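For this depiction, one protein chain was excluded, whereas all remaining protein chains were kept in their positions.
Entry: chain A
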Amino acid sequence: MRDLSVFRALLLILTVFMSHQVAASSDTTATRSTALYDDLGGHDGIRQMMETFVLNIAEDERVVHHFVNADIERFHTQISEHICELSGGPCIYKGASMPEVHKGMNISRAEFNAIVENLITAMETHDVAVSTQNRLLAILAAMHNDVIQR
């Protein structure tokens, strides 16, 4: 009996997760809060963090070959704008859609993860709180399918 109630408690925890996720996703569509943008340090904070991110990529032999012909200045500006917009900041990302940008690049699942690791390292370098990191990562992880193997 006691064992079953433990199992039920675990199921209850699972149910709470699910409802939390549903609530979280409806949040983002209803109101556009600038909280994440602010927690990332606003315009300057994001630009600085993205600079570290770009430098991390430049030193990462797993993925740097995708950027050999890229205009690094432009990439830095575009990705900073995109993160600004995604985090609720007052920017409009004017670049191409994610599937278009990555078309023909054939980015593997492992390379996508390497990029994520470079971003996490950049956030850690800039002392971004774990809770803030997770909010940004969740937004970017949703683009996984639009980026890989295009």
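Assume contacts are C-beta pairs under 8 Å (C-beta built on N, C-alpha and C of every residue); 3 or more make two chains touch, one makes a residue touch a chain; residues count from 1.
Note that contacts and distances are computed from a predicted model.
Asker: Can you pick, from "MetA-pathway of phenol degradation", "ABC-2 type transport system ATP-binding protein", "Sigma-70 family RNA polymerase sigma factor" or "Branched-chain amino acid ABC transporter", the UniProt name of the chain not shown?
Answerer: Missing chain, per its UniProt entry: "MetA-pathway of phenol degradation".
Asker: Hey, which of A:His43, A:His66, A:Arg135 or A:Arg150 is the one touching the hidden chain?
Answerer: A:Arg135
Asker: Given the full complex, what residues of chain A touch the hidden partner chain?
Answerer: The list for chain A reads 3, 6-7, 10-11, 13-14, 16-17, 20-21, 24, 62, 108-111, 113-114, 116-117, 120, 130-132, 134-135, 137-138, 141, 144-145.
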